[in-house]
Structures are given as structure tokens and as C-alpha cells.
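One protein chain omitted, others in place.
Here is subunit A:
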Amino acid sequence: MRALTWHGTKDVRVETVDDPEIVNPRDAIIKVSSTAICGSDLHLYDGVIPGMMAGDILGHEFMGEVVETGPASTLQKGQRVVVPFTISCGGCFHCRIEQYSACENSNPVEKQDASAMLYGHPMAGLFGYSHMTGGYSGGQAEYVRVPFSDVGPIVVPDHLEDDKVLFLSDILPTGWMAAENAEIQPDDTVAVWGCGPVGLFAVRSALAMGAARVIAIDHYPHRLELAHKLGAETINFRETHVREALLEMTGGIGVDAAIDAVGMEAHGFAIDNMLDVVKQKVGIGADRASVFKQALLAVRPGGRLSVPGVYGGMTDKFPLGALMEKGITVRAGQTHVQRYTDRLLAMIEEGVLDTTFLISYRLPLEEAPRGYRCFREEQNTWTKVVLKPGIETQQ
């Protein structure tokens, strides 16, 4: 089959590799019809996530048709499914309490030591995302082996086309959980850092959960415009002092909740951010946590900070005092996708939730490297790239 493989920083290629096969009884093989490039794939592309190996197949947002099933799979050939990016067994303690992204059994034993050492506990398995999370072959390919196929994949009705449901795999539930973690109350003002796909869905979700105001922060005019269309007020951090603006826009109170939908590769010119860029480049693994830090200072005392943005390592000069003295609640984590899919699929079916506005480009799988380059370099207009292994030319 053809697949997008990683070979190093800013070096991804479409190559011919072995087709996957059923390995364990609960597996299924999916023939991919649509697969997206995620903002977190750019962290891999930029080489800031450890545990990558040459030849790894990327991609963790994908859907397609079931073409093969293991003896213990509950799927049937021909079904159309969206596959959550988190791999979850359904039987461990964490899966049973719906903390699916903390599944204890999906990361192969021989891959668990690295994250166990770094974080104190091993991470769960994720598709197409570094050997720390299992080294599973991802969805930017013609076929994918999906373990625990009786737990993760969501069967979608035929009348909903791919573009409407594909984002159930990650960014839609991730934006939703980000808003849920912000514990939004009526009359709240919520600030969202980052108007990429997750930030935009967090804006949408926060409003759906009853936030009185949402203030979206970015520097790409097109992305700010998308946030504005969803109902957010906007701040362009290249033009405006963000903290001052947030304080003034809330009458001196500060925002009730903050959502960091940026993560470890924040843009911007804060001094600590520049230092962290240098550290990342020389490989001493500091996260560029300038958004996290700024959000802690911007949120009101007793407020909440929700972190869907990806961090992987350590950071310096962390405003620990602000966290403690202001009594801020921080909630973070990879998304428990399976917890939200039924509800969100229903909202899509009812027409309450639209995700298609986000897609800026649809490309054949063969053009995936160009998709990465443009998604990385032209973030203003390339808001979301969907790869379609079935198509030959750009639609």
C-alpha cells in the first residue's frame, strides 16, 4: 500500500510499504477514505516529539470502510467507521471510568518504559504518534490495522459524508473536552489561545455550553475571522497586549476560564519563548510554554485553565506562584474520545454542529508532503488539510 512516512525533521514521504494484516483477535483492517493532517502532526514534522523512527506511518485522524475483521471484532465488513486517535481496550480500570486516553493496555509493554520514566506512568497507545505511544502505524495510508476494533471505531450512517464526521476522530471531541474541562458557568468569559482547528471547536463548544463571551487569540487574520464567524470576539496578539486587553475587556476581573489550544510550539516573541526555541533546537527538550504561562497570569483568581494543547517535556520559569496564590484549577490531557463520540455524532446528524467550514484543502494521499509543508508554512489560509487516498487530483 501507499503511506505517508516520517524520516526526520521536515522530511515526510509517500512510500510503498507492506499492507497491514489482522494480528490480534480484536483487530479490524480499515480502508481509509479520508484522513486529516493534525496540528499535533506538525510537532512530529518539526521534530520536537521524541521516540520517532524513520519509516513510521503518521496520521491519527482517519475514517474508512471495514475490509477485514478479526474473530473477536464486533465490526462487519462494509461498515463505514470513524476511528478515534486514542487506542483503548475497554476493559482496564481507566477505560471503565471513561478515561479512555489513559488506557493501561493499548501501549505495547516493550514501548511503555520511556513514558513511564518521563511521566511516572506509561502513556496509552495512539495511532501514528511516536513510539512512546506505541509506535502504531497511522491513518495517512491506504489501509490501517485498528486494534480493539470493538471499542474505538464509531459506525457512521451512509447519508453523512466524510467531511461531516471525520473530525470525530480527534479535533471535534478535543475542542469539546477542552470546553468541558474549563467548567464553564453561565455569564462566564472564556479566553481561547490558538484558533487552529481545536481552538475553533473549543470556541464553538464553549458557546454551546453557555459561555456569555468567548475571546479568541491568534495572529492569523483568516483564523481570527473564522473564530469571529463562530461568535467569538478576537485579539490579534501581534497588534495587542493580550493580558492588558483581557483585563480591560472584562472590566478588570480577568477571564473566568482560559483554554490553551496552542501547546508546545507557541509563536510569539516573549523572552522565555525565544530561549525555549533555542533549547528545543539544540535538543534539550524544553517545551515552549509561553501560552500556558500567559494564561495562568490572565485567568482570574479561582478561575480555570484547560489545556488541550500538546506538551511533552519540561519548562522553565513556570509561574507556580500564580497557580497557587490565585487558586487556579488546571485540567489537561489527551482526549477521552470515546466518551464524546455518540453525543457529538448526534449533534452533527441534527445539523447543530458543522465541521466542514474548517477544511481548506482536500488533497490526494500522494500530495501529503505538500500538505504538511503548506499547513506548516501557510497557517493563515491552510486551516485544515484532508487527504483522500481515493482521489487522483485535487478537487
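Here is the rule we go by: contacts are C-beta pairs under 8 Å (C-beta built on N, C-alpha and C of every residue); 3 or more make two chains touch, one makes a residue touch a chain; residues count from 1.
Everything that follows uses one rule, which is that contacts and distances are computed from a predicted model.
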| item | value |
| --- | --- |
| Candidate names "Ethanolamine ammonia-lyase large subunit", "Glycosyltransferase 2-like domain-containing protein", "Sulfate transport system permease protein CysT" or "SRPBCC family protein"; UniProt protein name, chain not shown | "SRPBCC family protein" |
| Residue among A:M52, A:V66 or A:C89 that touches the chain left out of view | A:C89 |
| Residue of A:T69, A:N107, A:T189 or A:T315 in touch with the missing chain, whole complex considered | A:N107 |
| Full-complex contact with the absent chain, from A:D18, A:D158, A:E239 or A:E350 | A:D18 |
| Sites on subunit A contacted by the missing partner chain, in the whole complex | 18-21, 23-26, 72, 89-93, 96, 104-113, 125, 134-137, 145, 147-148 |
